[in-house]
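What follows is a single structure, written as structure tokens, with notes after it.
Note that one protein chain is taken out, while the other chains of the complex remain in position.
Here is chain A:
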Amino acid sequence: METLTHPDQNGLKCKDIHICHNTTQKHVGGPGVTSGQHRQEDFEKAPMHVAVLTYLGFGIVTLFGYFRDFLRAVGLEKRNLAQEREEQKEFVPLYQDFENFYTRNLYMRVRDNWNRPLCSLPGPVIDLMERVSDDYNWTFRLTGRTIHNVINMGSYNYLGFAENTADYLETVADKARHYGVGVCSTRQETGTLDIHVELEYLVARFLGVESSMVFGMGFATNSMNIPALVGKGCLILSDELNHTSLILGARLSGATIKVFKHNDMVHLEKELRDSICSGQPRTHRPWRKILIMVEGIYSMEGSVVRLPELIALKKRYKACLYLDEAHSIGAVGPGGRGVTELFGVNPADVDVMMGTFTKSFGAAGGYIAGKKELVDYLRSRSHSAMYTSSMSPPIAEQIIRAIKCITGHDGSTEGIRRIRQLAENTRYFRAKVKKMGFIIYGNDDSPVVPILLYMPGKVVAFAREMLERKIAVVVVGFPATPITEARARFCMSAAHTKDMLDEVLHHLDEVGDALGLKFSRRK
């Protein structure tokens, strides 16, 4: 198997590639999948009139945006946002591109649905600070009142580890008393504590790999380590819907990037074959490395990667696999160990396993795990290891206690109970929402449930109505999703009780009828 530390030449020539016949089936499991588990994901398309009306809605609001810009330019209206100084009016304009237009005229009108301040633990119920605006969302004013006991369907709290009960947090408080909170150094200098070594050993044992390394920030784990692994002359094949951190890391590295359609193994194989045949861009030499970047669960879709087929492809074409398990670690699989356990795949087949501790472990930071040579290489070459400060000790202790709870090493069955509760909540919620007639995306096992809302007016009305009924949801619109597919994203948690879910489902039903959101044509 290729190691990532030694730049090796990918020596396949075109005539050596033989055509294989059994990779065109999409829904059949590959060699590694546990028998009897047939994973279906569907992405139901909305009726045509919904797409037309969505464009119509955006078009009308854009026209009004131009009208308001005209009023501001003429002087009939006050300008509230940044603009160039008088002396610089002749220079190249700074604030006229589409992104600024969109921010000024569309986002500002509705931005009371985002950045809502919380004043409690991000558990299953939260307290929000009440915020009003007197001038249509240009400025906000806190009234001083708090909205109590809002059911939280937006936090990434999959196993419910965001908790503040004193006996669970005893070890964390001890470590804070012992080590303090800040580390005041990078890993390479004096920032490697014994708690980091213990944590890395536990993470490696949890995932079933040789060794691992932890970093202080999840985004920085991706964006700072990919440039250390690949460089110019390498090829990166990345999924269409990858997270910004992966895209940023890929662009920073300087490698050639090719994008393949989401979860489409046929397209990926075609891209692989074309790239291997044609080689590097101008010189046509063989690629130094080929890296396939995918995620375990895609957070905006709720879909799960097709791991067995990917491993089979990777082995045939001698590529390396980078698996980002930010949302799937701790949340899927019978033991909470991520997509490798879900599909029954040997973790040694995945070359670089990456994940974050923000979602299922209730802490902060990320890890990269794999073979010992890979991790030792990263310890000395990664930007994140050399320049960023290392993980804070109480946070490391929180992750250690969470891992011990999940694996059952602290002696209780709390971890297994939480994993089962999460799986049950996910199944129950998804089944009920589908039965009501909403369109949802993604795999039936994934705890991320995106409910499609499509039209910009409905997206905003949905968020406001749900807040009136004391349910906090996250809605996502244009820049993060395609323009016609705005959605509300519900994140399941093991801390949600069945009563909370029933209440949410009841209100969802009412709001769905009041706003006309039940687009599904499969009853």
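Operating definition for what follows: contacts are C-beta pairs under 8 Å (C-beta built on N, C-alpha and C of every residue); 3 or more make two chains touch, one makes a residue touch a chain; residues count from 1.
Assume contacts and distances are computed from a predicted model.
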| item | value |
| --- | --- |
| Listed names "SAC3 family protein C-like", "NUBP iron-sulfur cluster assembly factor 1, cytosolic", "Serine palmitoyltransferase small subunit B" or "1-aminocyclopropane-1-carboxylate synthase", with the criterion being the UniProt name of the chain not displayed | "Serine palmitoyltransferase small subunit B" |
| Residue among A:58, A:101, A:140 or A:168 that touches the chain left out of view | A:58 |
| Options A:276, A:403 or A:461, residue touching the unrepresented chain | A:461 |
| Absent chain, residues of chain A that touch it | 53, 56-58, 60-61, 64, 106, 109-110, 136, 455-458, 460-461, 514-516 |
